[in-house]
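Before anything else, here's the structure in question.
For this depiction, one protein chain was excluded, whereas all remaining protein chains were kept in their positions.
The block that comes next holds subunit A.
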């Protein structure tokens, strides 16, 4: 018994120690992570972010250096009030700010670094740099911020902002305080533009002194600079589009049909991209974000999904020819609308009757297209099948689904098929007469401006298109193959000519005859789309949207365009004028139709947009008068409320 006391104690102590070691090293200690090791300082070296050029080599986005004060809360030594005062004065913050910021950083992680004060001015940085060593736990991180060489294209270029915790959790490459592309090409080409940051692991001692590289620097990496990119955007055309869009809301998309390159991508209202740089970014962003009326961050060229209206008729003409339910000579009567029995299914405006395909398009006759559309649907044993075949044709133009391209936002649009109506009306409890609105681009059909521009490109190309994209060149790289491969529609090439003739006659003798541009054969189609909003839960009709889709020249088109102006009334009123101007600007480089230009620049729709929010009854469409601004040159943009 006496012999056993020490023996059992020794064994017991051994077991307790091993258990304690297990607790310390295995149970409570996570796997070793060098990024959480406070003995190793991580020094990041952020590479140059790639520059952004336009298609003509004009520099749009460059960089400017920026300095952040970072903090590792665990390493912060308590400061006496004098030192604290000095530190706060250097950083131009109050002591309360100091506590708040430190707490926030500690809440994120006591071991990892967080930004403390961001984007110091150069003079502040110069003063601070000298004294930084005195303040344990703080260091200065150099980054590069964007410097916009232009005031246009905010929706195209996008911006960079700080990563949030969700991004860090998903992509461990990013650390707190890093910048990432948030919108536009900065977002879609983030990986190309950002490059790869370099990292140096430095062994520290307990006095926070660097004592050399960790493991002789075998884990250190050099930064890889970001690659420059060239966009397909023509900055002059983009700027012109933005000028035309002033005081209006809507979108303009201009494409090069021979390559699918996006020449201009205008969304109105726009804003100056410089607003989203530097310390003011979050304040300005919030302001833009909260503007739920004008929605400047909503890219109307890409995201806004509207009923396409009459431009969609040409698709029905093409499907009709392909399905062999109509030929170019057959005429249909229009009695100011389409009648089913004695019931008027759709109205029409005044034009001569009866019309064949050419005039049907040029005069935008509703009755003509309802006839064609019904024949397509009724060609098959049941409407569902007919509807599916019709939808399949329409979708081959890139409608009704995402374009799957390199833009950061987009919408699907909508091309309804048989299933869609089976769900709406019940299986087979509907027929072609229920859905005739689709014939004229109203009803359930919806499309975004970029889809309509792409549709115009596919028509101009006589049956194929390239996926619209914004990247022209990546430094030392090629652009993806999907942008260089044509996509064919389901319509035979020979059917396009008569339709294109019809679109040409829209300008010659039809709805856009006043918009002709000397020397350019433009093929286009006007559109006017009814639209409604809910005001105090009452469905209220607003002034129609003005739509125009075009390509030019007629043969070997260089530009395809879709213009959408919210509440602009009929198609040629706003959208048609703007499309003609854009085409002329792009093809000729200058404007001969100055009358059109002047009209657009001096007419505003701001009053129109204010109506639904006025709280008073208002008139729409023909009963309104247009707001005229006198001195458009001096008149500034709606950005004046945002401080730069």
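One rule holds in what follows: a contact is a pair of C-beta atoms (placed from the backbone, for glycine too) under 8 Å apart; a residue touches a chain by one contact, two chains touch by 3 or more; residues count from 1.
As a convention for this text, contacts and distances are computed from a predicted model.
Remark: of the listed names "Carbohydrate ABC transporter membrane protein 1, CUT1 family", "Simple sugar transport system permease protein", "Rod shape-determining protein RodA" or "Multisubunit potassium/proton antiporter PhaD subunit", the one matching the undisplayed chain in UniProt is "Rod shape-determining protein RodA".
Contact with the undisplayed chain is limited, among A:58, A:104, A:204 or A:287, to A:204.
Note on the undisplayed chain: of the listed residues A:37, A:162, A:291 or A:422, the one touching it is A:37. Contact between subunit A and the absent chain runs through residues 2-3, 5-7, 9-11, 13-14, 16-18, 20-22, 24-26, 28-29, 31-32, 34, 37, 39-40, 78, 203-206, 211-212, 214-215.
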